[in-house]
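In this view, the complex is presented without one of its protein chains, the others remaining in place.
Order of writing sets the labels: A and B. Residues in every chain begin at 1.
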Amino acid sequence: MTETKGAAVRYENVQKSYDGETLVVKNLNLDIPPGEFLTMLGPSGSGKTTCLMMLAGFEPATHGEIFLNDRPINNVQPHKRGIGMVFQNYALFPHMSVAENLAFPLQVRGMGKAEQEEKVKRALEMVELGHFGSRRPAQLSGGQQQRVAVARALVFEPELVLMDEPLGALDKQLREQMQYEIKHIHDNIGVTIVYVTHDQTEALTMSDRVAVFNDGVIQQLSRPDVLYEDPQNSFVAQFIGENNKLSGTVESIDGETCAVRLDDGTMLKADAVNIDGVGSRTTISLRPERVEFDTHDAMDNLVSGQIEEMIYLGDHIRVRMTVAGNNEFVVKVRNRGEKRDLKTGQTVEIGWAAGDCKALDAVA
Amino acid sequence: MNTQNPASTDTGPDENPQVLTTRDGIPLKVSLARALRREKLRALVLIAPLLLFVLITFAAPIADMLFRSVENGIVSETLPKTVEVLATWDPESGEIPDQAAFTALYEDLKVAVEEKTHTRLGSRLNYEASGMSSLFRKTGRRIGRMEPADATVERFIDIDKDWGTVETWAVLKRYSPTITPGYFLNAADMQLTAEGVEMKPENERIYLYLFWRTLFLSLTITSTCLLLGYPVAFLLAALPARSANLLMILVLLPFWTSLLVRTSAWKVLLQQQGVINDFLVWTGLVSDAGRLVMINNQTGTIIAMTHILLPFMILPLYSVMKTISPSYVRAAKSLGATDWTAFWRVYFPQTVPGIGAGAILVFILAIGYYITPELVGGTDGIFISNRIAYHISTSLNWGLAAALGVILLLAVMLLFYVYDKIVGIDNVKLG
Partner (left out) sequence: MKFKTLLLAGAASAMMTSGAMAIDLTIVSWGGAYSNSQNEAYHKPYMAANPGVNIINDESSAEAVAKLRAMNEAGNVTWDLVDVVASDAIRLCDEGLAEEINFDEALAPAPDGTPASEDFGDLIVSDCFIPQIVYSTTFGYRSDVEAWNGREPDDICDVFDLENFPGKRSLEKRPINNMEWALLCDGVAKDDVYDVLETEEGVSRALAKLETIKDQTIWWTAGAETPQLLADGEVVIGSTYNGRLFSLIEEQDQPVKMLWDAQVFDLDGWIVPAGLSDERKAAVMDYLKFATDTQRLADQAKYISYGPARKSSAPLVGKHAELGIDMAPHMPTDPKNATNTFLYNYEWWADYRDDLDAKFQAWLAG
C-alpha cells in the first residue's frame, strides 16, 4: 500500500429525522482530523450508525452540513465521495471471486488490467490472503471474509474508510485478533478511519478517540483512557467498563471535590465532575478495582460493608458486597497470591480515594 | 499417489483383515446398514401417502394418456375375422379383397351391430378417412336384416359404393394393428398412406405451426412478464414492510377475481369500440377510422396472459430480492460504482435465480393455457392447447389429443433440459 494521507471530516450542526417527529441525531458537531481512528460507540438506536451513513452518503442529513476536507458533501453522490466502507456483514459480492471483488472498485474507476491485478495482489497480501483470489466469498471463513472486506475498502486507496460494526459476526478470539490487524493497517497507511461499534472493548482497544453516543447526542468525546478514568456523566461511566453506583445528595462543594451524603447517611468525598450544586441529587461512580480492603485512616472514604458473594476469576477475585444499602457493589481484588481472610457474610471495612470516585448527574 | 487400489484405503480389508465389530460381535457395517434401513423404511412410510396420491392422480393419468396416443385395439377387436383375412391381401394389387373378406366382414359386423360397436369403429376410422363414419352406420343398419347368403361383394357395394374401393379396405388394413403411430403422425402434420409416411398437404398442416407459435407466444409472454414484473418486485423488496404488504395485495388481486371476469374486462378495455380506443380517439392520437386492433389477435393474448401470469413472475423475484441485503448496492456505490453499475454488476446478477424461477413458472403455465387464448386470441393468438381441448371435448379424438399432449410434454421437458444446461436448475430459487 502506498502512503495515503487521511482526510478530515467535519459535522456541522447535523440533525437527522426519519419520521419528521423525532430526531435520531440531535445537533451533531464533530471534527475528525486527518489520519485519526475515531470510534462512534453507543448502544443500538443511539444514532451512531445514522451518523456513519450520512457521512457515506446513504442517508441525507435533515439539517446541517458535513464536510470532507473542507468541501461540503451533502449533495455529492455516494460513489463520488471516494470513501471506503466495510459493512457489518462484509457485503462481499457473492457472485464474484475474491479477486473480482477487489478489482471491482478499480474497474469502475477505469483502471488498466495490469494495474488492477497488481493492486489486487498487493491488497490480498496485505491481509495475508495471497492465495485466495480465485475463491468465492462463501468458500472463506468469517475471518477471511472480513479481511477481504477490509482489503476491498482500501484497495482503491481512499483517504477515509468507514467501518460499520465490522467484527460483529466474528467469535471472540477472532475478533480480538482482527482488532489488532485493523489497528496495524491504520497505523501503517495513515488513512482516516471512522469506526462504529457497540462493543466498548473494541472501542478502547483500537481508537485514537471515542465518541460515546446516546439518544442522538455525543455524551463524551475523548481518548479511551480519559473516557475510562474521567467519565463526564453517569451514562458514560456506566457504559464504559464496570462501575459501582451510589446515590446521594450533595452536602457541600469544596473546589474540585464535594461531600455527598448517601441515602443511608454515609458521607463520602468525591470529585465534583457533574453536579448542580449543594442539595442536588447525584450518583457517585466508582470503579471496582479502585476499592481497597487494606484500609488506613488517611483514606478519603471509609465505609463498612457485608460480603455477599466471592467469585474466583484467576487474575482477580470478584467480591460482591452490600454497601450503603446497595447490594450490587462490586470490588475486584487483584490476585497477588497472599492469603486474605475474606468470608461470605463477613462485615469488613473498605476504602478508596476521593479522586477515584466521581460525583455525576443523578440517575433515577 | 497411491498405486495400490486407492479406493480401499479407508476400510483396507487387504491390509487389515480384522473386521470391526460391535460389542456383541456383529460386524459394524452390518449393524450400521440395519440401523439405516430402519430409517429408510421410516422415511418411506412418511412419504407413502403423498407418493400414492401422486401416483394415482398424476402418474397414472399421464401413463394412460401416453398409452391412448398409440392405442388402436378397436379395429382388431371389432372386426377380428376381417383383420385376419385382410392380412393376406395386398392393397398394391389394385383389386378389392375377395368374397372371403366380405363374408368375414359380414360376420364381424353382425356381432358388432348387436353390441353397437360398429359406429364407434366408424368414428375412429373417420379420423383417418372421411366417410367411414356414415359407411359403418349405413352398413350396420342394413346388416341386421341381411341373411348370411346375401353377404356378397355386390350386395355390400350396393349398400355403399365405398366397399368397392381399394382405399376403404386399405385404410382398414393400415389401421388394423393394435398399436398405431397414426395419432403421432397426425400430430406432426404427417400421415400414413399406402406409400408410407409423408407430410400432409399444405392446406391441412396446422399442428407444427401451432407448436411453434405456442412456444413463441409463451416466450414473449415470459419476457413481458419479466419486463413488467422486475421493477415491481424491486420496488416491493425496497419498500418498508407495511407499504410492501399493501402493494403485495394489489399484485395478488388478480388471483382473487375469476379468470373469465378478468379476461372479459380485457375485452371491454381493448376492443375497437373499447375504453382504450375511445380514449385514444378522444385525445386525437388515433383517428376514428384507424382504431387499433388490440384483441382477437396475438396482441390480445399477450396482454391478457401477461396480466394473468404476472404474479407468478413477481412472487419469486420478490422473495429472492428480499434476501439481497441493501448493503451490497451500498457497498458497490461506496466502491465508486454509479447507480446503474451497482445495479447491473452487483444487484442484477444476484436476482438471476429469481428470474430463472419466475421465467420457468410463467413459461410452463403459459404453454398449457387455453381459456384466455380461446377468448381473446382470435385466430392467430391461440395455442396448441386450444386444439387439444377441441379434440378432447368436441371431436372426441382423444388419441390425437393425447399425442399432441405428449409432444407438448416432451417439448417442455426438452426445454427444461436445455434450461438446466444453460442456467442450471440449482440456480433457481423460489425464495
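By definition in this document, contacts are C-beta pairs under 8 Å (C-beta built on N, C-alpha and C of every residue); 3 or more make two chains touch, one makes a residue touch a chain.
Not measured: the values here are computed from a predicted model.
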* Asked: The chain left out here touches which displayed chains?
  -> B
* Which of these touches the unseen chain: B:T119, B:T152, B:S325 or B:T338? -> B:T119
* **Option from B:T224, B:Q271, B:S319 or B:S385 whose C-beta touches the chain left out** => B:Q271
* On subunit B, residues whose C-beta touches the chain left out of the figure -> 116-117, 119-120, 122-123, 126-127, 130-134, 137, 203-206, 209-210, 213, 271-274, 296, 374, 378-380, 382, 387, 392-398
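The rule we apply is simple: only the chains that are shown with their structure count from here on.
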* Flag every residue of subunit B that touches subunit A in the complex, lowest number first. => 325, 327-328, 330-339, 341-342, 345-346, 349-350
* Asked: Quick one: in the complex, what on subunit A touches subunit B?
  -> 56-58, 77-79, 81-85, 87-89, 91, 93-95, 104-105, 108-109, 152-153, 156, 162
